[in-house]
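Before any comments, here is the structure.
== chain A ==
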Amino acid sequence: RGAEPAPIKVGILQPVTGALAQDGEYGRLGAEMAIADINAAGGIKSLGGAKLEMVFGDARSTPEAGTQEVERMQEEGVVAIVGGFASPICLAGSQAAARYDLPYIVDVGVTDQIITRGLKNTFRFAPGFSLCTGAAIQNLVKINESAGKAAKTVALVHEDGLFGSGLAKLMATELPKHGFEILELIAVPTPSRDLSNVVLKLRSLRPDLIIPSTYYGETVLLARTMQQQRVRPKGVYSVLNGAASNHRFVKEFPEAAGNIMDCNHWFDPRNEKALAVQKRVEATGKPFNYNTPLNYSCIGLLADAIERAGAADRVKIIEALGTSTFSDHLMPYGPTKFENGQNMGAAPVSTQVQDGAIKVVFPEDFANAKPKFPANG
Partner candidate 1 sequence: MLQVKNVTMRFGGLLAISDASLDVRQGSITGLIGPNGAGKTTLFAVIAGFLRPTQGQIALFDKDITGEEPHRRAASGIARTFQIVQPFAGLNVQENITVGAYLRHTKPADAVEKAREVARQVGLEKDLDKSASSLTVAGRKRLELARALATEPKILLLDEVLAGLNPSEIRDIIPVIRSIRDSGVTILMIEHVMQAVMNLCEHVYVLAQGKMIAEGTPAAVCNDQAVIEAYLGKGSAERLARQSQGENHA
Partner candidate 2 sequence: MLEVRGLRAGYGAVEVLRGIDLSVGRGEIVAVLGANGVGKTTLNMALSGVLPATSGTITFDGVALGASASMAVDAGLVHVPEGRKIFPNMSVRENLELGSYRRGAKNRARNLENVFDTFPRLRERAVQAAGTLSGGEQQMLAIGRGMMAEPKLLILDEPSLGLSPLLVEEMFSLVRRLNADGLPIMLVEQNVVQSLEIAARAYIIENGTVTMSGTSVEISANPELKRAYLGL
Partner candidate 3 sequence: MMRGYFWIIVITLLIAATPLLTSSNTFFNFTVVVLIIALAAQGWNLLGGIGGQTSFGHAMFFGIGAYTASMLQTHLGVNAWIALIAAIAAGSLAGLIVGFLSFRAGLRGSYFALVTLAFAELLRVLANASEWTGGASGLLLKLEPSLANMQFSSRPTFMLLALAFVFISLVITQHIVNSRFGAHLVAVRENEDAAKALGVDVLTVKLKAISLSGAMTAAAGVLYVQYFLYIDAAIAFGIWISIEALLAPMVGGRGRVLGPLIGAFTLHGLGEITKSFAGRVPGIDLMVFAVVLIIVIAFASAGILGLLKKLSDRFAAKGGA
């Protein structure tokens, strides 16, 4: 037998301890599955079927630890790094990787600063902050219009961290242009112990639409308290929310979660491959949240670039990524097309919890259900 080609090391950076551990786990799972699938399918063909080998780094939910792991991965000879999840980790990690021209594929990190620094090595597969908000607003306007402009007044509830605040600010300037009236921006800390007051406020404001952009725990609290206090707006439309597209929430509190819409990263429910992956994940008893298909797809993107580069060479891989048109992913995106490191083909979708399941309701191309809006009518 001929010698096996040397494996190609791929760095997977995720926070699996600390504050972001939950998301990091889902991300790692997706990357692992993708690597296993690619290897099972014969590895990188242009390199004689070379296998991908995962080098995992725990970013421990801090940029320092992330950077240290990037350095370690670099020394272990990875050809690229995928992941990071949180913006601060992605910012620090991609910058460290940039010293070595080491390709860095950001999975989630939404801040636009990630791609405006002019780092040649950094690519973001998922939609960033401005793409997400743009799409969120567009989707919302369309959904609202097709319901005969049912909603006019809006209250924004957002976490006071990196993404929540920025998002709320942007929504507050954009939505009025589309005829919405912003009643209030309510910032909540993470973690929050009690959201009764937020709900009280909402009860007195009586908005048609509530837009929460908070992490999981707070969204659970918010939805539960709203149900308890009988606050029933016409719709709850969250953006990049931690719970409304989390299966655990839907399963544990079907009533509280019912009809909540979310504009977020999500997989394409019409994509056969995505559904197959979902089945495999769920068979292990784990929920299938977006981090998993997203990281799965990022690995696919990388493998495709290595394939086309025909070498485990960083510069060539970066080049190949830059010209990528990768479309064999699980996401509701078009073909990949990077502009200054941002995949312009990427977009979030709007989902809604219907009958105890998370359905894509917009855009229609990817939808597997119709939006139920106004929800409490």
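General remarks:
The rule we apply is simple: a residue touches a chain if its C-beta (ideal position, glycine included) is under 8 Å from a C-beta of that chain, and two chains touch if they have at least 3 such contacts; residues count from 1.
As a selection rule, all candidates are chains of the complex that A comes from, given by their letters.
Predicted model only: the values in this text are computed from it and were never measured.
By the touch rule above, chain A in this complex touches candidate 3 out of 1, 2 or 3. Touching candidate 3 in their complex are the following residues of chain A: 16-17, 21, 24-25, 58, 62-64, 67-68, 71-72, 74-75, 88, 91-92, 95-96, 98-99, 111, 113, 117, 119, 160-166, 187, 189.
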